[in-house]
Structure formats: structure tokens, C-alpha cells
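Excluded from the complex is one protein chain; the other protein chains are retained at their positions.
Letters A and B name the chains as they come in the text, with residue numbers starting at 1 for each one.
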Amino acid sequence: MAVQEQELVGKPPRASLVNDPKVRGIFYQVVLVAAVAYIGWEIVHNTIINLEKRNIAAGFGFLETTAGFGIIQSLVEYSEVSSYGRALLVGIFNTIAVAAVGIIMATIIGFIVGIARLSNNWVISKLAYCYIEILRNIPLLLQIFFWYFAALRAVPDSRSEPLSLFGVMFLNIGGLWMPKPIYESGSSIVVGALIAGIVLAFIVKRWAHKRQMATGQQFPVFWTAFGLIIGLPVIAYLVTGMPISLEHPEFVHEGPILRRGFQIGIGTNVIPEFIALLLALSFYTASFIAEIVRAGIQAVSHGQTEAAHALGIRHGPTLRLVIIPQAMRVIIPPLTSQYLNLTKNSSLAVAIAYPDLVSVGGTVLNQTGQAIEVIGIWMLVYLSLSLATSAFMNWYNQRMALVER
Amino acid sequence: MTDMTDLSYVRTTDAQAKPAPVSTSGIVGWMRRNLFSSIPNTILTLIGVWLAYSIFAPIINFAFINAVWTGDNRDACLAQNVGREVGACWPYVEAYFPQFIYGRYPVEERYRVDIVYLLFALLIVPMLIPTVPGKRINALLLLVAFPIISFILLVGGYFGLPVVETSQWGGLLVTLVIAITGITVSLPIGILLALGRRSDMPIVRLLSVIFIEFWRGVPLITVLFMASVMLPLFLPEGVTFDKLMRVLIGVTLFSSAYMAEVVRGGLQAIPSGQYEGAQALGLRFWQMMRLIILPQALKLVIPGIVGTFIGLFKDTTLVLIVGMFDLLGQVQSSFTDPTWSSPSQSHTGYLFAAVIFWIFCFGMSRYSLFMEKKLHTGHKR
Partner (left out) sequence: MGVAAASGANAAKLDDVKAKGFIQCGVSQGLPGFSNPDSAGNWSGLDVDYCRAMAAAIFDDPQAVKFTPLSAKERFTALQSGEVDVLSRNTTWTMSRDTQLGLNFAGVNYYDGQGFMVRKSLGVTSALELSGARICTNTGTTTELNVADYFRANNMPYEIVAFEKADEVVQAYDAKRCDVYTTDASGLYAQRLKLTNPGEHMVLPEIISKEPLGPVVQQGDDQWFNIAKWVHFAQVNAEELGVTSANVDEMKNSDNPSIKRMLGAEGAFGEAVGLSNDWAYRIIKHVGNYGEMFERNVGPDTPLGISRGLNALWSQGGLQYAPPIR
């Protein structure tokens, strides 16, 4: 401690190089970089040696090779003769599909439960409490198994009479069977009318807002928009001579057992793996979103509600116009991480044979033995999905923040 | 002026009593206020009651009313033998209970696991109750002595204890080992990463950010696949890790990134006056962190740490996908035993696992709420 004694004596403190924080900082960083570089080099070196020794070919050439296995659900064209790269692409789309639908469902359920949790009605509030506390404290994988293996046994098997939902959709162990829309010529006009309806509704909303700002008069925006979005396409549909028809799933009762049941390729089939994964993901994530929504609403001062009531605004509009917009600012950041969690959790599909990226990638890994490449692709895809989601939510967050006065 | 006298009126009899006001106290009043205050509210109440009934009635039916409580094999749980609808098959859980708790740990060595469970309970309970004194020595025992003792006890090979391969471990034992090791090891790494992310040194900050965001951006299951398939390729020839060890490495790296973010939240909540005060006293960086900043910051983030632990505890179930037998994996592997296979077997097994996980997680989240309330009473800003 010679340096300290010198300082005590009162000589002007001339920090030696060892004690200069800047120099020390640089030194630490150089050491760190060297350590990281050494570990990185060691890993790469070992891997190369290991690969060479075992005659494993490295590189992404295998993506061109024919895959040779079937996939039960593909949103892009795929058959057994497609390449491994194509198979992985199918996996990526399946991941995005279940994550996107899951996020929408989880948000809707989460908001309903979160608001119900704050209800004055004791039964509703306690029910929401039970929902949250039960679902968020049970592992997601267990819930996926429950929906897949336990709920699966409760529906009719694929060769006997299915459960009918409103006579249009059917449910059996083969999944959900729905009519498939068939687009004929002229259907583009209907789609165009739908887009026009949405655009018009948007314009009306802005105009009504301006008018209310200027004159205070309200305009029934909701019903107008409803009419435009539903009405325009319906009129176009009738005028062009009903170009869109529905292809209903076909159920065969007769013949050999394997020929009975719904016919593959007729109507739309949502596979049970998708349904189970979707239900588990959205119910589980919704329990977290509900807590976020509750906390967000409670973060808005009660004075806001009282002031709104004092102005004579009724309960519904108070919630919609005063509370929720302010609560959203508290809600969005944690909501983002829940969306990311849901996306990442969709990888548990591998446990129940839903062909998502991890599941298909696992098959590819097995057929080719290209562990490093496949795992690299997984990580890259999930990292980009995560970054994309958080970028979008940051943008939305900023937009909401501007509303603040 | 006769009218005048007519107008003056003196009441000679009592007015009839008004009906009693609507009760606002007692059960009826409470129900009137909370359940039936308006027509929409009444409708909501009825919907709620219907929902609750249609969700909970089948579960109660399954778990208790229709359940089978005794038996020796599947025959006891088959509907054609019982003569009624069969719910949960509890004798199956009873028969498999030791396996769910210990996995395939050799029967005669299971006392070692029991000792570890007991030691853990003895150390963790006083740690969690804020009023019990001696936290420092307690923490030292829990974080340093306990892991060493339990390692020796569980693995064996010392003091004449026979070695038990980790491939024989299973059930709740594996779940707890992974979750507790993961959280204990990831805490110090997480603190270092959090400090790195707030450091003035650009390269340290950059590396910390990359590390944290990478692990937070990928799903745990790909990390586990990486640990079990890819890790062997990274190591020099001849160096191999036990499978449990590899999973532990993956889980620890993954959870330390989450831990870093929790700790960073705590560090950010410490007012800069504390840093300046410490520096004014002439404390060096590590002294400042050890004596001033971290004790305050870590106290603030106890709920966050418990939250991360709950998440990790639930995530341990994922190891069954890479072929390890945690509690859920053990339950699932028991479904293939022909002695007990019956239609309600898998429901019963999943229900059992769900209840165990729920008790642990719900207990911990209650504790975290309790700590949160306790910490709020202080000088919270």
C-alpha cells in the first residue's frame, strides 16, 4: 500500500499508469478480447479437427439434396422429392403460422381475462384469478401434452361420425375440417371491394374524428365501417355472380374402413397437432398477458376514472377512451416479451409432431448428420424472428407514446 | 274562516312504518352488491357460475368421485371390471410414486437422496423466513457446503458410497437438480453480465449485450439440442461430459442471460447518489459493488429472481425432449408399462405431474409476492 501512504503525505496525486482507469480499462478489455478469441479459436479448431477425423462433410451443400420424407402440413408446395432446404422452409412457415395465430388468440384471451380480473362481479373476478393462477403455474409442455394426448382421446376417431360445429365445421381426431373457398374468375373484384371497404372505413373514421374535433358532433363510425367492410364485398359478390364457392369437406360412411371418414384434399383440414399447440400456447401465454393487462390498468390513477365519470362518460367509453390508451403504454413493453416467449415456445411442437422448424430441422439433422449447420439455421431463424418482433413492437410503442399529452 | 281550523291537522295515530331498507350487510347484501347489482351483472354472474361448473365439475368428478383408489394392476382401473365410468387411477400413481420421486436411482441407495432433500429443506426454510437470524452463515452453507455435500452424496464414489450413474437419476430429483443448479450457478454469472452491460468499457459492454441477447433470442429447446448434440464436437478428443452435465451447462448459460436482465433492473433502481457516495468514501469498484450497490440491488430483485426460478423450474420439463427423465419424463415413460395401461392412465399421470408442479410454482410465486410486499415498506422511491 505504498501508493496510499504517499497520497496521505500530501504529494499531488499523480496516478501511475497502473491506477489510471483508462489504461486499466483498455488492459481489461484486451485481456477479455484475448480470452474470448482464444475460446472461440479453440472451439473452431477442435470442431474442424473433430469433423476431419470423422470424415464429416461441412457446409450447406446438403440443402440441395432430396429430402425424401413427407410433412403433414405445408403452407408452401412440398413433396417427398423436394430438397432439404425446401423442407426447412416449410418448417419456418409452420412456425410463423402457429406463432402468429397464437399471438392474436393469446392477446384476445389475455385482455378478456385481465379485464375480468378487475371486474366488480365477484364470480367473474375469482374465475379469472383461478384461470391465471392455475395456467401460469403449470409447465407449458405439460399443457401441450394435455391438449394433445388427453383432449385427443375425447373426440371421435377419424373413421366414425365427427362432432359437428354449426353443421359447417367438423371435429374429429384428424383435426378440424372446414369448407375451403374456391376462387373463380371475378373473385378478384370481391377481394378488391373488401380492400376498398377497409380503405373507405378508414377515411370515414378520420373524417368523423375531424368533424368531432371541430363541431363536437359524433358520427356512428362503427356501424358505417361495419357496413362498408361487410356490405361492399357482399354487393360485389352478388353483382359478379357469386364467383367464390365453398368446397365442403366430404365424409364417406361406406366402403372399407380406411376409405371412410373425411377425404384427404377436400375442404380445409387443420391438423390436431396445430390445434393442440395453438390452444396450449395461447391459453398459457394469455395467463401472463392477463396479469400484464391488470397491472397496466391498475397503473392508471383512479382519478382518471373519477374524472371521466364526473364528465358524464359512461363506464364502457371510460374504459375504451380514457383507461386503455393510458394503460397501453405500461402494457406494451412486457407484452412484447410475452410475444417473443410465445414464438420461442412454439418450438415445443417437436414433442407432439407438429412440423415446425425445430421438428423438421431435427429430421434433417438426423438424415444428414449436419448438426452444426442445422442448429445454426435454427438459431439464426429464431434470432431474426425475435429481432423482427421486438423491432415492430418498439415502433408501435413509440407510436403509442406520441399519444401522450 | 272555518277553513283555517280544517287545515290545522294534528296527527293522532302513528304513520305506518316504511319497509326496511334493502339489506346491505350479511350474505344477501353482499350478493346483491357484488353479483346481482344490475341485469348485465346478473347475466355475467350466471355465465360465470356456468363456466366454473362446466370446468371444475368434470375435474372433481375425475379426480375424486369417479376415481379408483385401490388396486394392484390395470384390472382395477378398467371400466368393464369396475362397472361404472372410471376416473383417475390412483393406485397406478401409488405404485410408481418412488420412481416419480427418485427415477431409477437404486432402491438401497435412495436414503442418500432423502438426506439431500432433508438438508435442502433444513437450509432453505430459515433462508426464506426474513426474521430468522444468521443469514450470512446460512447462505454460505446453502450455496457452498450444500452443493458439495449433495454432489458427494448423489454421485457417490467417496467414503465408500457406491457410484450412481446420472443416467439412473430421474423424476423429481432431476427436476430439482437442474433447476437449483441452474439458478445457483447462473446468479453469479448473471451479476457479472449485468455489470458488464452497464460497464463504461465499450468492448465489455458489447460482448455482454451480444451474449445476453443471443441466449434470450433462441428457444431453450434448441439450446438443449445444441448441448446434447453439438457440444461434444467443440471439445478436444477424449474429453467428454456426462449428459446431465451437458444439459446443466446449456440451462445455466440460458438462464444466466435472463438473470442478467433481472439484476440489471435492480442496478438501475439504485440512485446514482449511492455510487457517488461510495466513490467519495474512496471505495474501489469491487468494494463499492460488494458493500454498497449489490446488497441493495439484489434485495430489490428477489421477486425477479424467484420469478426466473419459477420459469426455470417449469422449463426443466423440456429435458425430456433430449431424452432425460425429469418428473414429467418419468411420468410419460411410465405410460408404456403394460401392467398399468388403461384409458385413464395418461390423464391420471398428467394430473399428478400438474399438481406437483403447480404446488411448487404457486408456493414460490406466493413467496415472491410476500417478499415484494415486505420490500415495499422500506424506502421505496
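Just so it is clear, a residue touches a chain if its C-beta (ideal position, glycine included) is under 8 Å from a C-beta of that chain, and two chains touch if they have at least 3 such contacts.
Predicted model only: the values in this text are computed from it and were never measured.
Per the touch definition above, the residue from A:E42, A:E64, A:D157 or A:E184 contacting the chain not shown is A:D157.
Considering B:L119, B:L141, B:L233 or B:L375, the position touching the chain not shown turns out to be B:L233 (whole complex). One of A:P21, A:G40 or A:G68 touches the chain omitted from the figure, and that residue is A:G68. Set against the missing chain, the residues A:S188, A:S245 or A:N366 yield one that touches it, A:N366. Contacts to the hidden chain, counted on subunit B, fall at residues 99, 104-107, 165, 167-168, 225, 228-230, 232-233, 235, 237-238, 240, 243, 321-323, 332-333, 335-338, 341-343, 346.
Although one chain is not displayed, its contacts with subunit A can still be listed: residues 50, 53-57, 68-72, 80, 149, 152-153, 157-158, 173-174, 256-259, 264-265, 272-273, 350-353, 355, 359, 362-363, 365-367, 369, 371.
Here, only the chains that are shown with their structure count from here on.
With centres set at the average Cα position, the gap from subunit A to subunit B is 24 Å. Every residue of subunit A that touches subunit B in the complex is listed here, in rising order: 25, 28-29, 32-33, 36, 43, 46-47, 49-51, 53, 119-124, 127, 130, 133-134, 136-142, 145-146, 149-150, 153, 340, 344-345, 347-348, 350-351, 358, 362, 365, 371-372, 375, 378-379, 382-383, 386-387. Partner subunit A is touched in their complex by these residues of subunit B: 34-35, 37, 41, 44-45, 48-49, 51-52, 200-204, 207, 214, 216-222, 225-226, 229-230, 233-237, 310, 314-315, 317-318, 320-321, 328, 332, 343, 346-347, 350, 353-354, 357-358, 361-362, 365.
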